[in-house]
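With one protein chain removed, the remaining protein chains of the complex are shown where they sit.
Residue numbering begins at 1 within each chain, and the chains themselves are lettered A, B, C and D in the order written.
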Amino acid sequence: MKQPLTARLKALREQRLRTRNYRPGQAPGSLQATGHDDAPDAVPARISLLRYTPEGVSRDAPDVAAADCRPPVVDSMDARLDVAWIHVQGRPTPEQLQVLGAAFALHPLALEDVLHREARAKSEAFDAQQFVVLDHLGAAPEGGVSLNQVSFFLGKNWLISVSEGPPGLFDPVRKRIRSAASKICEYGADYLLYALADVVVDSGFPLLEDLGDRLELLEDEILAGSSPETRNRVHYARRELMQMRRAWWPQRDVIAALMRDDSRFLSDTTRLYLRDCHDHSVIIIDFVETYREMASSLLDLYLSAMSLRLNDTMKVFAVIATIFLPLTFLTSLYGMNFDTDSPWNMPELHWRFGYLYVLATMAVVAAGMLAWFRRKRWL
Amino acid sequence: MKQPLTARLKALREQRLRTRNYRPGQAPGSLQATGHDDAPDAVPARISLLRYTPEGVSRDAPDVAAADCRPPVVDSMDARLDVAWIHVQGRPTPEQLQVLGAAFALHPLALEDVLHREARAKSEAFDAQQFVVLDHLGAAPEGGVSLNQVSFFLGKNWLISVSEGPPGLFDPVRKRIRSAASKICEYGADYLLYALADVVVDSGFPLLEDLGDRLELLEDEILAGSSPETRNRVHYARRELMQMRRAWWPQRDVIAALMRDDSRFLSDTTRLYLRDCHDHSVIIIDFVETYREMASSLLDLYLSAMSLRLNDTMKVFAVIATIFLPLTFLTSLYGMNFDTDSPWNMPELHWRFGYLYVLATMAVVAAGMLAWFRRKRWL
Amino acid sequence: MKQPLTARLKALREQRLRTRNYRPGQAPGSLQATGHDDAPDAVPARISLLRYTPEGVSRDAPDVAAADCRPPVVDSMDARLDVAWIHVQGRPTPEQLQVLGAAFALHPLALEDVLHREARAKSEAFDAQQFVVLDHLGAAPEGGVSLNQVSFFLGKNWLISVSEGPPGLFDPVRKRIRSAASKICEYGADYLLYALADVVVDSGFPLLEDLGDRLELLEDEILAGSSPETRNRVHYARRELMQMRRAWWPQRDVIAALMRDDSRFLSDTTRLYLRDCHDHSVIIIDFVETYREMASSLLDLYLSAMSLRLNDTMKVFAVIATIFLPLTFLTSLYGMNFDTDSPWNMPELHWRFGYLYVLATMAVVAAGMLAWFRRKRWL
Amino acid sequence: MKQPLTARLKALREQRLRTRNYRPGQAPGSLQATGHDDAPDAVPARISLLRYTPEGVSRDAPDVAAADCRPPVVDSMDARLDVAWIHVQGRPTPEQLQVLGAAFALHPLALEDVLHREARAKSEAFDAQQFVVLDHLGAAPEGGVSLNQVSFFLGKNWLISVSEGPPGLFDPVRKRIRSAASKICEYGADYLLYALADVVVDSGFPLLEDLGDRLELLEDEILAGSSPETRNRVHYARRELMQMRRAWWPQRDVIAALMRDDSRFLSDTTRLYLRDCHDHSVIIIDFVETYREMASSLLDLYLSAMSLRLNDTMKVFAVIATIFLPLTFLTSLYGMNFDTDSPWNMPELHWRFGYLYVLATMAVVAAGMLAWFRRKRWL
Partner (left out) sequence: MKQPLTARLKALREQRLRTRNYRPGQAPGSLQATGHDDAPDAVPARISLLRYTPEGVSRDAPDVAAADCRPPVVDSMDARLDVAWIHVQGRPTPEQLQVLGAAFALHPLALEDVLHREARAKSEAFDAQQFVVLDHLGAAPEGGVSLNQVSFFLGKNWLISVSEGPPGLFDPVRKRIRSAASKICEYGADYLLYALADVVVDSGFPLLEDLGDRLELLEDEILAGSSPETRNRVHYARRELMQMRRAWWPQRDVIAALMRDDSRFLSDTTRLYLRDCHDHSVIIIDFVETYREMASSLLDLYLSAMSLRLNDTMKVFAVIATIFLPLTFLTSLYGMNFDTDSPWNMPELHWRFGYLYVLATMAVVAAGMLAWFRRKRWL
């Protein structure tokens, strides 16, 4: 029973809140690999390119080099609708980022944020682009939740997305673009940003659903009779909720800021749709807060159930001990060695049925006490 | 005693906070049945139409097809007062929504919200209509509360209401319209919206009253002597309060927004009446917060009452055991087998009344201890 | 000891938070008796009229009919200072309200609030009057606090007050008006409103003083040695504080709103005095919050005192039991029936002073254990 | 050990939160002695007058009559710098206040606040003066803290201060004025107000320092092994913190308001210095909040230390009892009276070393159990 707990604990620690990326005194905007986690950096991120107009997809390259990516040249009036979506899947190397940064005039501070994965949602307006960071939470394979940063650079008619989340995360959007009839192709790159942000936000729902199921199972267990294992699982649920809260509160603010700010990269239509996305993130926060309250109320329930069960057990022991007290007293009484020559000294010992009388007395006493305890509801 | 609990638990789980309607990556505004709850969708919603002017009701169709509903043609100056109220009772099919959406130019995002029942109150202004979602909470037949979404589309002289709540919810309003003298007929569709919103908001009061009664009963029970069942019922009350809070805080904000925003669909007179509705929703929130505090204070009371009762019980056991200690010691003492040839070895055994002396000593000891315990208030 | 508790509980329930006045779907502004509490409605409210100018009281009618009340006719320049104060003591009948409403052009929604006693302080500006609702809390005769609504309609040179509180509540103000020299006569109806509101607000102080005294007595009791009765009284104090908080937070906001809003019925001088009234309501809220904290800190103290006392008791029992353990073991030892023919089998039994040796040993053991327990501070 | 507690409690009650000064219905601005605390009023307050210009002190009267105080006549251009400081030490009589009020045109509402000591910091602008109330907290001689109101009336070139705090409170400022070189003389009366307010605010630091020391001592005690006395002292520390919080939060707001408002009585230079004073009051609030958290965390620590120590004690008792169980069983076993004629009935009794064998068995059993308990860490 302890085994899975410790295993789970270790898994949780792996995915623990990262703070290692900061070295006080380092120059800002420096694109250097952070060193201590070089193993996952070994594989450079995979870059895919998708270019589309309202007429449909014009280029669909699943694996291109960073150097091949360039903002679409503005050659006509409706250039806004000739959109290039560069998607970087995995952790990009500093070199990849530098190449992209040079081609799209990305701000060094933003590139640094992508590289160092600070893991806090934010939205910043730079001259040449809108920079948006969201947090994708997914079920970690070892249990618990894993947090992955998803960053977006939104330009006039291009969008660069960098995701360390599960590889297939944006596949539904890619599919909708490829099917000609999608609304995504009719609007610009900002609508694509909305569609991807919506995917990231909505990916919170399955997590919450799973957590809700677990909390209700835990409630069942606690009402039926709980074990320490139950308490630990409530504890883990609370930890996950802490992580979710830390990730999703800033995310909600980011969506709200995008919806309200007058960034010139976002059209009014997209803002309208972002309102929908904002509603979802508000609902998610609502759920997180309600579940937090539920989890702490479950803990109260667990503690009172535990103490109740212990008390019941102890009461049974006390009742048993109390019933034996007068019985043992009686047997001890007739074990006294009084000189039975005197007629006043324990004449009962000489009675023909003395032994049976004593046994009967003891039976009556035990039955009486049992009845009394029952009436007092101590049994 | 456990049976009803589990039954109730199951009922609570049925009505549990729904999160299933979101599938990350789905296109926004898509009107597709959500699939996994197709059973209730089998019956299409029932649509009724009521058209009235200050002169009275001009059409009263209890069951019409979606295709028959159309906004009243503006053919005179006081067109605002020729109001059509289309009420959709039950969960509409995507087809019904599409037909209505086409006829009244309803926004796809709003239609999606109606179909997917996100269950969070909100108010959104679209070009052609004001879209309002409220949450109706009712006593669920299996116990607990059930949450139903009530949506409104308010146009210039028409109102579409979609309710999944109890069928007779809006009957009082319908009756007031049919009785010619009602104020509803004299004002426009916005006043009708207020009247219906008022019904939804006020339906919280019976729930709160019932909850208040239950909390006071629970307080009685706890002060009189509580059982674990009591604690579970406090737990359920807290859960219901969580649900109420989740539903009614946003609802209050929606009413306040309607009251203050300068939507062109709402007249100043209606705003004045909405102030009344807002007062009610504030009072409801007040009650919910006060009851939450009461419930958690009841839990404290329960825990201290429980531990007090346990302690009293344990003290009785301890007193009984402590009284028997010296008695058994004495009997055990005279059970020793010392060689009574020596006059120093237990001469009491040879006394004529030795046995009676011992019995008397034990009676005195027991009485003395009882008196001591009583003075110490341990009994 | 239980008797007064239950009696008090019943009293509390009588005055419990009322929610019955709302029937979902009822037309707003309807002046219908609420039916289920018709007994107190049997007696119509008593209306008194007081008319005064800076010169003094011009009319003083302690009991007039509703139909006799009319706004003073504006016949001179300083009409503002020819003030009529209509005071309605008790619960007015719908008829009385209709007559007054017609004469003074009172808004139906405000009249409905008076009739249905929603019991939440508010201030609303209507065209013809300022409508103010305050909550008077008084010590209920059966213990606990009772909440009464006090409503005001402020016109240009008239004030209608409707109070369900104690009959003599406003007597000090009436007396000050009758004594010619009062400031009240020199200012208009708005200053009268301030004077009456001040009475309502300040009536919170005696309640708080009484509560403070009770809390300090409870602290004494808990430090001296508390009983479950003490805990229940802390519980009741917390309940009263919940009620006070529910009543006085909105009241504070109402006074602040009156002080700041630019209602044309309130002069700047009156606003200056309202600042004083606002200070008082802030102090009252301060006290309520401090007392709430004190009450919950008392509960902590009670719980730890209880558990401490229990532990001390249990330790005494444990010490007694532990002292008897070796004694009984020794007596039991020499009760063994070993064949004393062998010189190795319990030779002590044959010693001349064996019995005395054993008694001495037991005395030494008991004394040693007592000394040990004392040094360990277990006694 | 109980004695000092009760004495301290009584002291606390003396200085308890005062609410007696309000009598509902009393006319505002009335200067009547409050009656029930007439004993301290017997001695009229002592008024001192200090008049200075940048050149130095021109008049220094330690004890003047109220009638002798008058605002300095404005007879030159730099009249602002010819400052009169009237200091009233102790509780002024209504007559003294009336005389001062008439001479300096003080507002009746402000005078009432001084007389009735409402004890809540505030700052109010009247036409002829700025009225400021601060709360001085000092260590009460009987232990605990005592709250004293300090009021200021700031005019163009005069300042009236009324203090019920310790007599020497403002002596450092008086000394700095008398020493010619002080900055106070170079600026006007508003800088004097700042200097005095700074004294009042900074007098919180020694209190906090003392409280911090006590909390750390309590932490030591709790970690070393605490007594109920410790818990009561934590309780008193929390009570003092409640009082401090109640006094200092509004004080901070008052200083902030003085710093920001555009009162014409305060120059920009003084505002700059008030910023320093504001910083101090923010730091004080910071400390109060941190200490509150520390106190409640100490209570948690105390409770867990208590329960831990109890559990250790109980475990020792349980271990002793459990060791005697098999021993007494063995002795009892060989006390049975089986007919030893049969060779199967307790042959041990006939063995030559039977007694020694039993003693040895018991020793082994006891040692084994001790070893087991030790390995289980129950000892």
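Here, contacts are C-beta pairs under 8 Å (C-beta built on N, C-alpha and C of every residue); 3 or more make two chains touch, one makes a residue touch a chain.
The shown structure was predicted, so the numbers you read here are calculated from the model rather than taken from an experiment.
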{"item": "Chain not shown: contacting residue from D:52, D:152 or D:273", "value": "D:273"}
{"item": "Residue among A:256, A:272, A:285 or A:299 that touches the chain left out of view", "value": "A:299"}
{"item": "Interface with the undisplayed chain - residues on chain D", "value": "170-173, 176, 182-183, 198-199, 202-203, 205-206, 208-209, 212, 216, 219-220, 223, 272-273, 275-276, 279-280, 282-283, 286-287, 290, 293-294, 297, 300-301, 304-305, 307-308, 311, 314-315, 318-319, 321-322, 325-326, 328-329, 332-333, 335-339, 342, 344-346, 376, 378"}
{"item": "Touching residues on chain A - with respect to the absent chain", "value": "5-6, 9, 13, 16-17, 19-20, 22-28, 109, 112, 118, 120, 122, 124, 228, 231-232, 235, 238-239, 242, 246, 299, 302-303, 306-307, 310, 313-314, 317, 320-321, 324, 327-328, 331-332, 334-337, 340, 346, 349-356, 358"}
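As a convention for this text, only the chains that are shown with their structure count from here on.
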{"item": "Joint neighbours of chain C and chain B, given as chain labels", "value": "none"}
{"item": "Between chain A and its twin chain C, rotation from the CA superposition, multiple of 5 degrees", "value": "145"}
{"item": "Interface residue identity across copies chain C, chain D - same or different by half", "value": "different"}
{"item": "Two or more partner chains touched - positions in chain D", "value": "335"}
